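One chain of protein is taken out of this complex; the other chains stay put.
So, chain A:
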Amino acid sequence: MGSVPPRALGWVACAVLGALCCLAPLPGARTPWPTVALFTVLYAGCEHISVPHHRLRVPHHRPRWGGRPPGRRTATSMGTFFPVLLAGAFLLPPPAAALVAVPGALLARVEHRPRALRRVWRTAQLALATWAASRAHGALGGRDAVVAPDFPYALLPAGAGVLAFCAVLALLDGGILATAERVPARAAWRGLFARSLGPVAVHGLAGLMMAVLWRSPYGPLAALLVLLPMCVTYWMSAQYHRERAAHQATIRALVQAVDIKDGYTRGHSERVGRASVMIARELGMADERAEALRFAGILHDVGKLGVPTRLLRKDGPLTPEERRIVELHPEYGHEMVRGIGFLDEARAAILHHHERLDGSGYPYGLKGRQIPEFARVVAVADAFDAMTSTRSYRRARPVAAALEELRRCAGTQFDPPVVDALARALSRHGWHPAVTADDPRGNVPPQAPAGDRHAEAGS
């Protein structure tokens, strides 16, 4: 765990100071204390049961590439109970609304260290945002519109409140990304506001209805019911993320099953997946296609499960007959993942990743543009990683030498634009072949059989 950069500490201190200024007028003003207490308890309770959030990712050694662009996670893991905060902002004067956020945020569970600092940061952030929302809402006469209730006019101040809330959150989040993770300020701010606006708008509507019902004859009890659909949505989202993680683990298990048979390529599949994504980004593919390419890269050799273990582990050169059996693996792989609907384009990559541009590859001997784009990308990523990782029978080549080799074969074996894209991506991000933390052995094989290997993709 590295230490927090002083600039980030300074940014947090500014936010805390701002939040304290927001809370300062509390003792003097006429504050509806019972309502504040109810909201505070409600928010703390909701925050306690909701999923942990990862809003502040103060310094961690994050991979610079391959992961998602910064700030994206902050928007998707909206683990807080904004409807309660926004309802508070629509009902209470600004300082009291800011107070509602404080105990809940201070008590909330925090996943990553430094915990105390993250809690303080988050509290300050939410207090400031809620204060701003309440201020904007009040300035347009929203509180009278809520009591009346004066529809559709009540929507206007509520919308202003939501905008203010989002703007403050995005500003503070962007600042922390810029100071703590050294993301360029413009990249940090870009999109943060737009991405969070949609979800917060829905939360704002729920908050508005909650506020209206709270002030209606039906009272706070009816207002509480507004939260139930939100709770269910949170629960579903948590479940979705859990299932998705489990699904990714299963994909990894498919790859590990290949490792059981073919011990020497440990980590190869994961790295091919990463290199494929780098190329995809460089080629300007949309996020979904890049993600599909990651799966294509990870699963490209899954068909080796169908090749007899004896052949995969054979020392010495393969006979033509044996070579033919090994060359069936793309078809096996394609057959195996046939039932997985979401792979779609990636299945073509699994089937054709050994095709060559001049038509001398297998299984179908496709030429040039006949080869699907995904397969051309995976072929380059596969060859690159095969050359730059240490194999039992030879040492790893340096990245520059591997690129030189790829360029030499571009046009006959590889697609030149894809090779160029890889070169550009490498010059921009570098190549960090370290395997994920759960595999301490790296890519060095446990046992070292010698001999020619069929899978040398550069051959």
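The rule we apply is simple: a contact is a pair of C-beta atoms (placed from the backbone, for glycine too) under 8 Å apart; a residue touches a chain by one contact, two chains touch by 3 or more; residues count from 1.
Heads up, the rule we're going with is that contacts and distances are computed from a predicted model.
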Name of the absent chain as recorded in UniProt (options "Small RNA 2'-O-methyltransferase", "histidine kinase", "ABC transporter permease" or "Lipoprotein"): "Lipoprotein"
Candidate in contact with the missing chain, chosen from A:Val84, A:Leu213 or A:Ala292: A:Leu213
Hidden partner chain, touching residue among A:Leu140, A:Leu254 or A:Cys409: A:Leu254
Touch residues of chain A, complete complex, unshown partner: 149, 151-152, 202, 205-206, 208-209, 212-213, 216-222, 225-226, 228-230, 232-233, 235-237, 239-240, 243-254, 256-257, 260-261, 302-303, 305-306, 308-310, 332, 335-342
